[in-house]
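What follows is a structure written as structure tokens; I'll ask about it next.
Left out: one protein chain. Kept in place: all the others.
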Amino acid sequence: MTSHTVYRTFETEERREFIRLGDDVQAAVDEAGIREGLALVSAMHITAGVWINDDEPGILEDTLEWLDKLAPPSWREPANDVAAALGPDPGDFRHHRGGEDNGDAHWKNLLVNHQAIVPVTEGRLDLGPWQQIFYCEFDGGREKRLVIKVIGE
Amino acid sequence: MTSHTVYRTFETEERREFIRLGDDVQAAVDEAGIREGLALVSAMHITAGVWINDDEPGILEDTLEWLDKLAPPSWREPANDVAAALGPDPGDFRHHRGGEDNGDAHWKNLLVNHQAIVPVTEGRLDLGPWQQIFYCEFDGGREKRLVIKVIGE
Partner (left out) sequence: MTSHTVYRTFETEERREFIRLGDDVQAAVDEAGIREGLALVSAMHITAGVWINDDEPGILEDTLEWLDKLAPPSWREPANDVAAALGPDPGDFRHHRGGEDNGDAHWKNLLVNHQAIVPVTEGRLDLGPWQQIFYCEFDGGREKRLVIKVIGE
């Protein structure tokens, strides 16, 4: 059995952003030199996801809007000057009492999962024609890491 | 390390349908001849899921209804003749502007995950007594593929 580990660091400009990972994962498989095995792609943070879905801008935008319905964002604008003076609205999140404002990003991470595992067959990622791997940033603007772990032979 | 890869093709009659996979996955493990390892079961499409849950008709029907609440379907009947004349209702899905009507199936795929990984111990799938593996079709009526990848020794 051979293994190979690659780390990627992202610092997105937007708070939420999708980054294609297919080429990086294939490169990790090539570097490992394996023909048959598994490639695990896993965010090392609790406010980012990894998913395999369509590389179509419409569905990506739809999905972000939908995730905001299921797991509502929390960086609300203060409703007026008094509210602004009181500081950030902690909303319903107990998690925000310590000053955090990313509770929704935790929930999005749980909903879409923070990892995917890709079969490797004859040296290639064994994906369907419309399957693209994405890193899904839900609380960006700072350095965040991802690990790709390839095992096989 | 040994590996073994099996592909399954499904063409369901219904748009949404559940197919038991336990026997297929065990067969793949038997063919691989491994005693200890992992079996990855992964849909090769972005509009189908794989889950491990109860093989009880009531909960399967409940769950489909519930998924339609969290990820509403998009093949709505036109409300009247004028709407029918305008063609399929694109609803809120940007994804449907290109003629697709399966946005909800993408979301169901993300919610329930498109893959599961089953431990193999002493040559058997190491599942609890009520755990059954299902392929969950959310946009059927055409040929769709699934990969089972077994690694171990």
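Going in written order, the chains are labelled A and B, and every chain counts its residues from 1.
Keep this in mind: a residue touches a chain if its C-beta (ideal position, glycine included) is under 8 Å from a C-beta of that chain, and two chains touch if they have at least 3 such contacts.
Quick caveat, the model's predicted, so the values are computed rather than measured.
*Asks:* Touching the absent chain: which residues on subunit B qualify?
*Replies:* Residue positions of subunit B that touch the missing chain: 1, 36-38, 51-54, 56-59, 61-63, 66, 70, 111-113, 116-117, 119, 121, 126-128, 130-131, 151-153.
*Asks:* For review purposes, identify every residue of subunit A that touches the missing chain, sorted by number.
*Replies:* Touch set of subunit A with respect to the missing chain: 1, 3, 5, 38, 40, 42-46, 70-71, 92-98, 103, 106-107, 109-111, 113-115, 117, 145, 147, 149, 151.
Here is the rule we use: only the chains that are shown with their structure count from here on.
*Asks:* What is the distance, in whole Å, between the centres of subunit A and subunit B, each centre taken as the mean of its C-alpha atoms?
*Replies:* Going by mean C-alpha positions, subunit A sits 21 Å from subunit B.
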